[in-house]
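The complex appears here minus one protein chain, its other protein chains still in place.
For subunit A:
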Amino acid sequence: MPQQFEQPQSQSQETHEDDALAQAATQAADQSQDQSDVLDSILDDIESTLETNAEEYVNSFVQKGGE
């Protein structure tokens, strides 16, 4: 039997389910906020790379032969 990943815990009682759903929704919102924060930080990290001349950078890489 393959492992299940990231499956939310099932709740037996309805109120728990509602609570859990609300909590999960908050968590999901937080998570997506976190994710976009993290992506922003990553884009900041690579900003300096993008400032160099992209065409020149790409065209500098010409390789012959191989395999």
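In this section, contacts are C-beta pairs under 8 Å (C-beta built on N, C-alpha and C of every residue); 3 or more make two chains touch, one makes a residue touch a chain; residues count from 1.
Just so we're on the same page, contacts and distances are computed from a predicted model.
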Chain left out of the displayed complex - its UniProt protein name, from "Pup--protein ligase", "Monomethylamine:corrinoid methyltransferase", "Glutamate transport system substrate-binding protein" or "ECF transporter S component": "Pup--protein ligase"
Footprint left on subunit A by the chain that the document does not show: 1-5, 36, 38-43, 45-46, 48-50, 52, 54-67
